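Everything on this sheet refers to the single structure shown next.
Let's turn to chain A:
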Amino acid sequence: MSPVLLAVAVPLAFALAAFAMRSERARPWMVPAAGVCQVPVVVWLLAQRERFAPADGSWTGLDPLGALLLGYLCVLFGCCAFYAPPYLRLRSERPNRVFCSMLLVLFAMMNFFAVSQHVGLMWVTIETTTLSTAPLLYFNRNRRSIEATWKYLLIGSVGVALALLGSFFLGYAALHAGLGSSLVIGDLVANASSLSRPWLHSAFVLLLIGYGTKMGLAPMHTWKPDAYGEAPGLVGALLAGGFTSCAFVGLLRFYSICVAAGDGAFARELLLAFGLLSMAVGGVFMVRQRDFKRMLAYSSVEQMGILVLGTAVGGVGLFGALLHMLGNGFAKGVLFLSAANIHRHFGSKSTDEVRGALRILPASATLFLLGFFAVTGAPPFALFLSEFTILRAAVSEQRFAVAGAFLGLLLLVFIGMGATVLTLVQGEPLAGRERPAARPERVQKLVPIVALLALVLLLGVWVPQPLEAALWSAARFVEGIR
Partner candidate 1 sequence: MTPLGAIAHLALAVLLPPLLLGVIQRTKARMAGRRGAPLLQPYYDLAKLFSKGIVLSRTTTWVFLAGPVVAVATASLASLLVPFGEKAAPVSFAGDLVLFAYLFGLGRFFTVAAALDTGSSFEGMGGAREATFSALAEPALFLSLLVLVIVRQSFSLSGLVGEDQSALWATAGVPVALACLSLFVVLLAENSRIPFDDPTTHLELTMIHEVMLLDHSGPLLGLALLGAAQKLLVQSALLVRIAVPLPDGPEPLRWAAFLAAILALGVVIGLVESTMARLRLRQVPMLLIAASLLSAFGMVLLVR
Partner candidate 2 sequence: MSEVLNPLLVLVLLFNFLMLGTSRVAAVINAAAAQGTLLGVAYLAMHGGSGVRALALGLAMIGIKGIAIPRILRGALRSQGIRREVEPFVSFTTSLLLGAVATGLSVLFARTLPLAAGDAEALLVPASLATVLTGFIVLTTRRKALTQVVGYLTLENGIFIFGLTLIEAMPFLVEAGVLLDVLVGVFVMGVVIDHISREFSSIQVDDLTELRE
């Protein structure tokens, strides 16, 4: 058993403990407890990163991408987890056994994905992640949430099935080349140049679509607005921040095989097309969007577009994309959690009914607004830095049309999203909804959001040296510069 699996075992143990626990009131505290206990483990693993680098043929290990993802997930979950107890206390009418344990399973599986080095193992973990999410989405137990769960399951399964086919194709590409039967990423990268091209290309297409479905790239994004719209805010934050990032990292691993095979250009064109399409779809569907949680979903679609676009541009752009992944995750956390506070108070997530949130929930609404500015890349938030970097890469690659389209789509997104967000937070509350928050808003429900916001801001003004090094080594790893 590799020590890296400790990062999986800790949350899994907490999941079991939560499942076994009797007390409805104490159980939610298992979630932040797991988040806290995970920290030393991850710190230890990352500090000893060299030692745990994937050995030849090993199914698990910490490659630079995985290390980045593992650390990022730990921080994201660590912040979001503290939102669970106050949230579940408000929902005390509902048993939370399944919710808590599945939340922890989800976390465990995302960590598992981060340390997986085998194509098949990656597939299994991502599929398990999907399945463990289903009960979380269905937490509200109403018609809308069951519909969302169903669509999420089916579309996700179809996508994952395609990813499986792609994984098989990849294996066949190796087999065809007479490379034996290893499906370990490291081996595939090492032997990439002799992989069979037609199989590799088809495999990449299928993997892109499969993992792209999980990421929520257009046109495979259709589950996203439904799922994010109906999920509790906490789940939305973890899906939009964690789960999609896992899928993106998976995609990057396959992309690195393509690059190693000398077929980077082919993959880049595909990524570029999906990236621009996703940004456009996200932007267009945010225009006049009245449901603010669905709006967040489309924002996520657009952000995923930026991630693959940055990958497609390459070089510094990839660095930017990875930074963007972190920034987006934290910003989405801010948005989903503060949106959940607003949703909870108003009992609606439509701008037809929610107005003047700044007057009634000053703290949550301010955080929501700042989250909006962060996620749309206002300087000096982290997403500005990453978008700037991606743009820089596009310009230095002489792809001016891409850079222009990127800027134009960012404007579209800002205007589309801004209209909804401002309708929501500004103005007077509608008649009958002026009820102010009973007392100052609960601090427990604000602290995680503030922490996440601080992270987005911090990464924008100051990327710590180790993180910068980690981002660079991940970017170089993907592009095969060792």
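Throughout what follows, a contact is a pair of C-beta atoms (placed from the backbone, for glycine too) under 8 Å apart; a residue touches a chain by one contact, two chains touch by 3 or more; residues count from 1.
Picked so that all candidates are chains of the complex that A comes from, given by their letters.
Here the structure is a predicted model, which means the values were calculated and not measured.
For chain A, the touching partner in this complex, chosen from 1 or 2, is 2.
Residues of chain A that touch candidate 2 in their complex: 59, 118, 120-121, 123-124, 127-128, 130-131, 134, 138, 142-144, 146-151, 153-154, 157-158, 161, 164-165, 168-169, 171-172, 174-176, 180-183, 196, 198-199, 202, 225-226, 229-230, 285.
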